[in-house]
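In what follows, a structure is listed as structure tokens, so that the remarks can point back to it.
All protein chains but one are shown at their positions in the complex.
Moving on, here comes chain A:
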């Protein structure tokens, strides 16, 4: 059962005709709910307002409340406080915890006055964000710091336990009991993998249907660390989603732009999620194809509605909107994506085209013709000396140069590069990468570390998009059962794979989000990848590409504590050697 069904079902289960309820959430549960339900979904199930448990709320004593919260002290105490005084804040309480409530907190609730008005109390085991159909997040942007900060983290054990529990609820929801593997090297990978195994087994005891089905025995869960591929999160990507999130200011998946609709010119906010069918179609496409595709689709649409226009472009759209307002939804959608694509291209044409060329050459170690890069320093110096290029762009180039060298660079050389680029203030970003196990200073920490050998790729690509994330190789190898067992050990020896088993002809998978078509939940193996420290947009794209290449036989899911953009990754790195913000 997918998260949407669970969450919607939870609210539906306490619905009473003619009675509205208040829904109270904390930060985590709000994020989970928001990523799979819309306001109109919950309104349809009798919720008339959503409140933040940590904000001071006025009583609405004639209505009952649904508390959808994480079983943590802050939220539980807020719950208890709502019913502490003579006047109750709400008429009654229906409580749904996202995960198992620890005994201590449970007893506190039982002993408090709120217990007298609790009508429902359940644990739903959904402690992750279904961000996209094949991408999940655990909503912890501080994760990189928690794992890799220069100061030892005394709460690390607890954190790993929590993380493991969240991953276990993911598998529980998917009804998977995968074989767990981890990348050998960093200690944390093995620790997390082990902890996940324990949690997973505990969940299976309560829910034996996990992993049921012949093909499910082939499902795998891979734990990998961010340091294993430091290139993908910093490279400039030219596919729509990755490019937009890198170059534009998109917060909480909302894109804002200026437009003239039916009314006067104003700001329009658009949520970029899977309810936008056009976004789903375009998000992994190369930017060169995006504008072409949208224009083509818009033209077809206009023709079918007999909207006469020779050149369907951004200016005409507001005219069309006035003439045929019943197509506002579709026209807005086309308008949004035309604007988004145009905004990307505008920023790109500024200075990025040259930069991307250099980046690709460094990442691939060769130019577009396949000739090995002879003098990398020559290509990067002009970039570093260019005052029009921003500090973070320069840092990305320097890092790519260092990784290109494969064995790190000398401290003096690094100092010179930093000076050329004039990025002294941000230079710790570069050295902090050593905390992730990356080889930065030649002969220094991590001197033995090298980036893995790459699979050969023959598919044709755009010149500035030759790089494929390293995780893509891993995905393909895992599916083909070619993933080296020494480098990627199993926690538990898996059942031998019966090679005479017929391959699954067409596996279908339950979808996180509202089902557009009924889900027939059929068996099919899944490959689930968890990256410690953040996952990049290009890696997310790889999950879809690899899935498609298996013709639907396998489904690849990827996720992490949070989703990176190059800027957020560099910001995370910058903070690694600093004292944490006590407010976080």
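The rule is simple: a residue touches a chain if its C-beta (ideal position, glycine included) is under 8 Å from a C-beta of that chain, and two chains touch if they have at least 3 such contacts; residues count from 1.
Here, contacts and distances are computed from a predicted model.
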*asked:* As a check of understanding, state which of "Thioredoxin reductase 3", "Syntaxin 11", "Exosome complex component RRP46" or "Isocitrate dehydrogenase [NAD] subunit, mitochondrial" is the UniProt name of the chain not shown.
replied: "Syntaxin 11"
*Determine which one of A:141, A:185 or A:261 touches the chain that has been left out.*
A:261
*Check the options A:151, A:184 or A:322 and report the residue that touches the missing chain.*
A:322
*asked:* Tell me which of A:74, A:113 or A:482 is the one touching the absent chain.
replied: A:113
*asked:* Which candidate, A:40, A:258, A:387 or A:460, sits in contact with the chain we can't see?
replied: A:40
_With the missing chain put back, one of A:49, A:278 or A:442 would touch it. Which one?_
A:49
_Could you pull out which residues of chain A are in touch with the chain that's been left out?_
6, 20, 22, 25, 30-31, 33-34, 37-40, 42-43, 48-52, 55-62, 83, 86-89, 91, 100-101, 106-107, 109-113, 115-118, 120-125, 206, 252, 254, 261-263, 268-271, 275, 306, 321-322, 324-326, 328-329, 332
